[in-house]
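Working notes for the structure below.
Note that this complex is displayed minus one protein chain, with the remaining chains in position.
So, chain A:
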Amino acid sequence: MEARTIRQRGPTGERRLSLLYLAPSLIIFAVFVFYPLGRTFYLSTMGTDIIGRANKFVGLDNFAGMFSDPGFFKALGTTALFALFTVVPAIVGALAVVLLLESRISGQRMFRTVFALPFAFSVATASVIFALIYNPAVGMANGILSHVGVDRIGWLTEPDLALISISITTVWMTLGYNVLVLSAGVGAIPAEVVEAARLDGATGWRLHSRITVPMLSPQLFFLIVISTIHALQSFGQIHILTKGGPDGATSTLVYWIYEKAFSYGSSDFGTASAAAIVLLVVVLACTGIQFGVLERRVHYR
């Protein structure tokens, strides 16, 4: 890196200048990342008054209270289920679409754009549309099913179904992003590699399973890590579609944190911060495990 230096000032002057260039970022990180991170740990040991101000040291009481709350463990389980229901289907679905698009057809770009469209939706716009689609009285989901004689379904009000309905919405939302990432990966596979395989007689499924998918392993690994992190952090679709209900059936860890801190008259920032630390640990652990288990199988070019 030293070789890439414009040698006009002395080395010390240049080092000072580099600090100046880093300063805007460093200040924002200090105030809005590192300080809040420390304060999360601090708050997790504090009791809070009715408006959420820390007022007394309680040691590990917040953690003890949280770990004796069945609702908390239910939220952890719901979070795990939600990740399971969303991460794998959205990646497998996108991979299938991208491989189909590789069949040397015309209109490939148009189809790719169509499958990328959900990426344009925010969590709010997507969830509001799906709220209407799932609406038991006027929703399209029941409307379409009624043509084949299926009775009205309470997509968001049946405890066993609500999480699946939210997962469908999330898979739909994530699909566009995944298609874009995998398409870019396919585009970056050297043409010689594919041609060589074709000359050796590999076509269709064989070509994909031996060449395309292994060559996509960096993108697939990236998607697994990123989608798991996103799944663990999901909030908007739950807030808009079910508010954690029915009866806590869709309350994930982040939603549980939100309710502790912000639902009517709760303002329990102490317990919410303790749960935020659990979130931090879970996210870091999942990422770490995925790097440990999966990364060695990734084929980087």
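Brief remarks on what is shown
Methods note: a contact is a pair of C-beta atoms (placed from the backbone, for glycine too) under 8 Å apart; a residue touches a chain by one contact, two chains touch by 3 or more; residues count from 1.
The rule we apply is simple: contacts and distances are computed from a predicted model.
A chain of the complex is left out here; the name its UniProt entry carries, from "Response regulator", "Acyl-coenzyme A thioesterase PaaI, contains HGG motif", "Carbohydrate ABC transporter permease" or "Universal stress protein", is "Carbohydrate ABC transporter permease". The chain that is not drawn here is touched, among residues A:P11, A:G59 or A:P190, by A:P11. The omitted chain makes contact with chain A at the following residues, 1-2, 4-8, 11, 14-15, 17-19, 21-22, 24-25, 27-29, 31-37, 39-40, 43, 52, 96-97, 100-101, 103, 105, 111, 113-133, 135, 137-140, 142-144, 146-147, 172, 175-177, 180-181, 183-185, 188, 218-219, 221-223, 226, 229, 232-233, 235-236, 239-240, 254, 257-258, 261-262, 269, 272-273, 276-277, 279-280, 283-284, 287, 300-301.
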